[in-house]
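Here you go, one structure.
Here the complex is missing a single protein chain, while all its other protein chains stay put.
Going in written order, the chains are labelled A and B, and every chain counts its residues from 1.
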Amino acid sequence: MTTKLLKFTLNGEMTEVAVSPSDMLVDVIRDRLNLIGTKKGCGKGECGACTVIMNGEAVNSCLVPAMKAMGAAVETIEGIGGPEKFHPLQESFMDLGAIQCGFCTPGMIMSSKALLDKNVNPTSEEVREAIAGNICRCTGYVKIEEAVFAAAKKMRENQIGRDRNEQF
Amino acid sequence: MLQDYLLPESVADAIEVLKSGNGQARIIAGGTDLLLDIADGKKEAVCLVDITRIPELKKITLEDGVIRVGAAVTHNQAAKSELINEKAFALAQAARSVGSLQIRNSGTVVGNVVNAQPAADTAVALVALGAVAEIASPGGVDLVPVEKMYAGIGKSAVDSTARLVTGVKFPARSKNQGSAFVRLAQRRALALPMLNVAVMVSLEEDRFQWVRIAMAPVGPGPVRATGAEEFLRGAAVDPEVIKKAAREAAVQADPRDSALRGSREYRLAVLPVLVRRALEMAVAQAKR
Partner (left out) sequence: MSSFNVVGQNVRRLDAVEKASGTAVFSTDFKLPGMLYGKVLRSPYPHARIVNIDTSGAEKLPGVKAVATHKNTPREKFNTSATMTFTVPTYEPVLDQYIFDNVVRYVGDEVAAVAAVSEQVAEEALKLIRVEYEPLPAVFDPLEAMSPEAPVIHECATGKNIPGEIIRIPFGDIEKGLAESDVIIEEHFKVPVQKQVQMETQAAVAQVGADGKITVWSTTQTPHPSRMILSKVFGVPHSKIRVLNPPYVGGGFGVRIGLSAKAEPIAVALAMLARKPVKVVYSRKEDFIASDTRHGGYVTVKLGARKDGAFHAIQMKGILNAGAYCSFSCETPGVLGAMGLAVYRIPHQYYYGHSVYTNTTPSGAMRGFGNPQAMFAIESVVDMMAEKLGMDPLELRLKNIMRVGDPWCLPYKCSSTGLAQCIERGARSIGWERRGKLNRPGDKKLRGIGMGVGTHVSNAWPFCVDYDNAYVTIQQDGSVHLAAGVPDIGTGTSTTLPQFVAEVLGVRLDQVSMAFADTLTTPFDIGSHASRTCYAAGTAVVAAARDARKQILDYAADFLKVAPEGLDIKDSVIYVTGPNVGAECAGTGVCRAGGGERTSVTLKELAYHAHLRNKQFIGVGRIVPDNAPPWHAHFAEVEVDTETGQVRVIKMAAAHDVGKAINPGIVEGQIEGGVLMGVGYALSEEIRYDEKGRQLQDSIHKYMLPTAEDRPEIDAIIVEAEDPTGPFGAKGVGETGLVPTAGAVANAVYNAAGIRLKEIPLTPEKVFRALQEKRGEA
């Protein structure tokens, strides 16, 4: 089997890893690059636990051949924030009880981030559309939706703050 | 066993790979269906030829009243496209109904047609819109109506190891026209439809000039309700007429008993409701 050198930007860093044509992106991320935040709940694109953002769009990394990431920009939960500076979504998920078992959380946050990156003022319908492919069996989605709205509000305020700083 | 994965940047290159692959190379777009089929052993490929890096296939265009959706256009691209929402609403709604947003961000409209599942949402919409597929092969380009793309249940008329569907095209609606798509499913995301119906209507004052009605899964591919279409030609736009046409449409449906998605009897009973609702929505759009 031919292996190929996959070059892509992972969480802002240029990354090179040898992959085979049949490798899926989720396995490369988890097993080869040891980023275990991206979860594998079904391997068939049905649960969303493996959601990553590729070139700005949320995708199921279990249905993306690793080779499709060639030259792409991929973001995982590890890349969006951490204890030194959490992303507003991570903050609001923690503060508003949107996390229970935590298995869906990374995918859920990545789907939400893909939405808020494009639209910081989403409607309830837009939020639900964004996360409908992420199954959560613990929360009934109630606090998750609340957390997405809270993060959106924070991001809007940050934006206003930034705009103001630029003005002065 | 998969040996290679190629990302050609032009249609010519992709066709060249297919040609030299001698049936061992297979086209992949979003891959959301194909990869599962390969994993289940239902399809085989030694080399996958990924067409999503070909610039001209990634576009939705309008030229001379004809909309063209390239083979790498994702469901979500179509669902969010202003052009599609304004000029081919049925397709926007159908594309929005597929799987989940993650699936819609990978899977393509054309892939949905080529995968040839009986209830493929966007294929149903495309049939109602009168879409034609452009198929490239070493021998040139063929044009085939989307309706004729089915060679059996789950079997496409296009062999993706030899030919490449580069896109689909269909007329944009004019002012007196409207289209709509309705779907009956067991949940609002991540569900195949129990039934889906797409229609396009063209009105002339208070009469139907012509109508196209596509229904699924009531046959190997989207099924045209030609009887109802004929019945509506020149008929008055009237709730009773629409109801009657909807009942007439069901006569041409031949759904299976599905343990997962409803009995034949149930689907036949509910189909006229969906046809009626789709016609009402399309008429409303045409009148706006």
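The rule is short, and it goes like this: a residue touches a chain if its C-beta (ideal position, glycine included) is under 8 Å from a C-beta of that chain, and two chains touch if they have at least 3 such contacts.
For clarity, every value in this text was computed on a predicted model and none was experimentally measured.
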Touching partners, among the displayed chains, of the absent chain: A, B
Selected residue (touches chain absent from view) among B:29, B:190, B:249 or B:281: B:190
Residue numbers in chain A that touch the chain omitted from display: 30, 35-44, 46-47, 49, 76-78, 81-83, 86, 90, 93-97, 99-106, 109, 127-129, 131-145
Contact set of chain B toward the excluded chain (per top definition): 100, 184, 186-192, 194, 259-260, 262-263, 266, 269-270, 273-274
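Following the convention adopted for this analysis, only the chains that are shown with their structure count from here on.
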Whole-Å gap separating chain A and chain B, where each centre is the average of the chain's CA atoms: 30
Chain B - residues contacting chain A, complex: 1-5, 7, 28, 31-32, 35-36, 47-48, 50, 52, 76, 99-103, 105-106, 188-190
Complex contact set, residues of chain A against chain B: 1-2, 4, 20-22, 24, 44-46, 48, 51, 57-60, 63-65, 67-68, 70, 111, 129-130, 132-135
